[in-house]
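First comes the structure, then the notes that go with it.
Note that one protein chain is taken out, while the other chains of the complex remain in position.
A and B label the chains in the order they appear, each numbered from 1.
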Amino acid sequence: MTAVLDRLKAYAGVAPATLVIGVFMIAPLMIIFAYSFLEPNPYGGVRPAFSTGAYTKLFYERDLFDEMVFNATYLKITFRSLWIAAASVAACLLIGFPVAYYIAMQPPERRNLLILLITIPFWTNLLIRTYCWILVLRDTGLINNALISAGLIDRPFTMLYTEGAIVLGLIYTYIPFMVLPIYASLERLDLRLIEASRDLYATKWGTLRQIVLPLAAPGIIAGSILVFIPGLGAFIAPELLGGGKNLMLGSLVQLQFSSARNWPFGSALAVVIMAVVMLTLMLYARNARRNGGGLQH
Amino acid sequence: MSAAIRAERLRKVYPGSPPVAALKSASLEIADNEFFTLLGPSGCGKTTLLRLVAGFESITGGTLHLFGEDIAHLPPEKRPVNTVFQHYSLFPHMTILDNVAFGLRRLGKPRQEAAGKAQEMLDLVQLRDYGARLPNQLSGGQQQRVALARALAPRPRVLLLDEPLSALDLKLRQSMRLELKRLQRETGITFVFVTHDQDEALAMSDRIAVMSAGEIQQIATPGEIYEYPANRFVAEFIGDANFYQARVEQVRDNGATYLTPFGTRLAGPLVEGAEPGRSVTVFVRPEKVTLTAAATEGNLPGRVRDVIYLGDTTDYRITLEQGGDITVRAENHKDGRPLANPGDDVFVELDPSALRVLKE
Partner (left out) sequence: MKQATRDIRILPGFNWVTLAFFLYLYLPLIILVVFSFNASRSATVWEGFSVDWYFKAFANDDIRRAAANSLIIATVSMVASTCIATMAALALARNRRIRRKPVFSGLIMLPLMMPEIVTAVATLTFFAAIGLSLGLGNIIIAHTVFCIPFAYLPIRARLQGMDESLETAAQDLYAGRWDTLRLITLPLLAPGILSGAMLAFIISIDDFIITLMVAEAGSTTLPIYIYSLVRLGITPEINAVSTVLLIISILFVGLSYRIGKKR
């Protein structure tokens, strides 16, 4: 009896965290999973009847003759979300790697300052940061005003409410997630390895490819995941910069729980997002385990 | 045949506030096929000099030639010079064989050929069966040998070694000394070896450059450095010495005579600015002085203050009756008994030829 009590006391420290996250995170995710197999209630919520309708709705719709026909709308949105998230990852990597490398090669005090400078916008309100881009990108925004007054164009060049604008917003939001892990892995990189490589006849770029990139791979992979996951479910950038025309999964989910009142379909979409996230994390974990031995030191 | 390396007034200043002159002005010439050592305490500029030759740092002033070619502006990959790094710096994500083949591959050798050559190098450093392993699966001594094989594989014209043995334990260090010397003889490559360990330098080098505070103090063979150090720094850094002030008695064309504090006369080389009556520094190595119980003419009486047992020898610190101290290093009796104990009255036998005059 005392042994059991003792064991319970040992876990007292983690109990509140486990309880709170268990009740208010795990349980809700399980309910979402359950709801995705129920029927929608037109006034919001669900009707307790089993149905796979939410999942078939992803691919099919009922036409005028009440027959199931293939419907690409939601698949398109899904692929657009995947594409936009992937494009953001690629762009963040292209910009983030040189930045992380440059910072890692600076003297320590300047490094810390530059890293702080990266994190400051990161902690400012996401809405506000995205709103700033509206001011810059819209037809009467700064870029168009500047281009018109410089006489380079005579009609505004449409930038806002495009997929490009969404990607731009996502890069802006998530690039610290790319720079910081890459920086962390580059900072730990033994700089003498660069010297050794140059000494053994590798050029600047050869050294980057042969030595620096392979050794920064854990940071690059972690950064890519950290940009990809929130990019996939992004809501603010597509809403504000995509103007509702270029719907993404995040907005679609939100729509099902608000105006569309189709909770099971919204839940199914959330489950799809979760599945992609889990898959990504599992690939990452497997990769980390495989490379763990060689790259830890 | 021009020298393997010729540096003239080579200078390196690291920017900053204040700027640090790591190498003030170094001129030296290293012959082809030579085992040349840069010896000095940490911060003396020896590693900076090595890094300038390798191309890891840009030179601030002076010239640097490799086999007659000006290499000052060449990046490291354009210099036929390879480096063995102090902490090995093996590429952790590549196998041992890939590490050793790295330079050959970058020089454009086909994969097969590079792998074959790399395997030969591994044979040479006695790591035949380790090619498929990763660096972190090897011991420190093995990693050091891989680093050596990797740097030798492209057959550089000059091999630079930056304190390669300092991370190894004593026994391993001693066996690696022999191995390095053997490799240098077998390959015929010029070795430039950086160390702060005088024993290492004396044991392996053809010539040694002793450095201090960003400047070269003396370049000579190990024997010359030990017997005829150029100045007090060199005399103190290599081996131990007793220093005394002597007085110039007479100046001649090719030398001078000096009056030692022991009442003896000493003929020696001309010291800069020497004129009768001026004071100069003379020194004697403790092993060149002997301890005796006989009060023969010329022997100096004194009393033993400290006895420091060193295993094969013992150091006796003696306070001389005439004033001043002297340290005598003597071999122990066969049965291990010390020659004298603290407090004993003894005599010190000092052969005048063992005293040397320092030029600076």
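The rule is simple: a residue touches a chain if its C-beta (ideal position, glycine included) is under 8 Å from a C-beta of that chain, and two chains touch if they have at least 3 such contacts.
Here the structure is a predicted model, which means the values were calculated and not measured.
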| query | Where the complex has a chain not shown, which of A:I21, A:A72 or A:L283 is the residue touching it? | reply | A:I21
| request: Consider the whole complex, including the chain that is not shown, and state which of A:Q210, A:S224, A:N246 or A:S267 touches that chain. | output: A:S267
| field | Residue ranges of chain B at the interface with the undisplayed chain | value | 15, 55-56, 58, 60, 73, 75-76
| Which positions on chain A touch the chain that was left off? | 7, 10-14, 16-18, 20-22, 24-29, 31-32, 35, 44-45, 95, 98-99, 101-103, 105, 116-121, 123-129, 131-136, 138, 140-142, 145, 172, 175, 191, 194-195, 198, 204-205, 208, 229-230, 232-236, 240, 249-250, 253-254, 257, 263, 266-267, 270, 273-274, 277, 281
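FYI, only the chains that are shown with their structure count from here on.
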| message | Taking the mean of the C-alpha atoms as each chain's centre, how many Å separate chain A from chain B? | response | 58
| message | Residue numbers of chain A touching chain B in their complex, please. | response | 190, 192-193, 195-204, 206, 210-211, 214-215, 293-295, 297
| message | Quick check: in the complex, which residue numbers of chain B touch chain A? | response | 54-56, 75-77, 81-83, 85, 87, 89-93, 102-103, 106-107, 134, 136, 150-151, 154
